[in-house]
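Only a single protein chain was left out; the remaining protein chains are all shown in position.
Right after this comes chain A.
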Amino acid sequence: MSPDDVVEEVKKSGLRGRGGAGFPTGMKWSFLAKPEGVPRHLIVNADESEPGTFKDRYLMEHIPHLLIEGIIVASYALGSNTSFIYIRGEYAWIVDILEQAIQEARNNGFLGKNILNSGFDCDIHVQRGAGAYICGEETALLESLEGKRGNPRIKPPFPAVKGAWDRPTVVNNVESISAVVPIINLGGEEYAKIGVGKSTGTKLISACGNINKPGVYEIDMTISVEEFIYSDEYCGGIPNGKRLKACIPGGSSVPILPANLLLKTAKGEQRMMNYESLSDGGFQTGSMMGSGGFIVFDEDQCIVKHTYTLARFYRHESCGQCSPCREGTGWMEKLLWRLENGQGKMSDIDLLWEIQSKIEGNTICPLGDAAAWPVAAAIRHFRDEFEWHVTHAEEAQVRNFGLAHYADPIQPIPA
């Protein structure tokens, strides 16, 4: 197979980027500029730092050779002789696993000069990040890889034209690159038969929260959300027979959905575990597949508290480069702290709504959106709970949350 044939197979497979945005991987590869005499790079984004997302860790920890094989194939397709795995600093032990696997590949002639007499040279370097969520954003990752402060770059130019060291670069998630191997083994068309619609292949879901069996699951994207939560094959239902209250279906940056909208779409159809179904209806009634971090909340969970926790995270992880994100995330966190601790005012809820609307879409990178969407969705779907924190200040101050204090969010879907 020529490099172009590999790209073509990946295109045929319909593989969508597994890092969160879901952009078609083959198309991304075909955008790579190929100027004469300029090296190109493949960079694997292993900076998995989204709260609730821990799927790449599983892949690297247990089947690192799959990733390395994927990198070799992808590097061949892209013409990258030097490829990198940029891994989050906290995954310290995985670095050793990867290094060992790379060395094994090198010893067996799968890496290095003239791989299997193909005339293709490739080597892989593992680069540890220093532990910043923002370095998972592809341009911030490039800055960090180059040894600079991990601030996102302004796009355009896109990495495919001007990436690492100003060379054409493709940045792909660990799971995306690992999927390249079955795509080449099966053939793009055969791989595309797995799944449904534009959600082809299998997807790793890292499930956590109030479920009986938290863990990483590989799913065929034809199953329903209800089946995923309640079947014994997957999450095994909610502990102690409690009711489902809400779920963040794709990692902490995507909008939270109340139970009624999680199990069924606004049209009354069953919500499926795939890109299209989860985003059905936009953010008003839907959410996103995101990175597959599936966080389940039972009826005892306080949405205000969890929204505050997320806001605190995004405030801490904002790089501080652009003003709406730097200042807005801090302001939201302070307001949510006040509401959560029973010191808020009714006007704080509207103020929160307005702040998130001023952040969303106005920042250099998607971290601003990631900070704004959870707050917007929480207010949109659980406004009564925010109001409860204002009207029941004393109970909120002693953390007497939950247990049917709020209006029941598990309403039947209107006909």
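Basically, contacts are C-beta pairs under 8 Å (C-beta built on N, C-alpha and C of every residue); 3 or more make two chains touch, one makes a residue touch a chain; residues count from 1.
The rule we apply is simple: contacts and distances are computed from a predicted model.
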item	value
Hidden subunit of the complex - UniProt protein name among "Heme exporter protein B", "SOS mutagenesis and repair protein UmuC", "NADH dehydrogenase subunit 11" or "Iron-sulfur cluster assembly scaffold protein"	"NADH dehydrogenase subunit 11"
Residue among A:Arg106, A:Arg167, A:Lys242 or A:Lys334 that touches the chain left out of view	A:Lys334
Which residue of A:Arg18, A:Arg128, A:Arg315 or A:His381 touches the chain not shown here	A:Arg315
Sites on chain A contacted by the missing partner chain, in the whole complex	132, 134, 149, 154, 315-324, 326-331, 334, 351, 358, 361-364
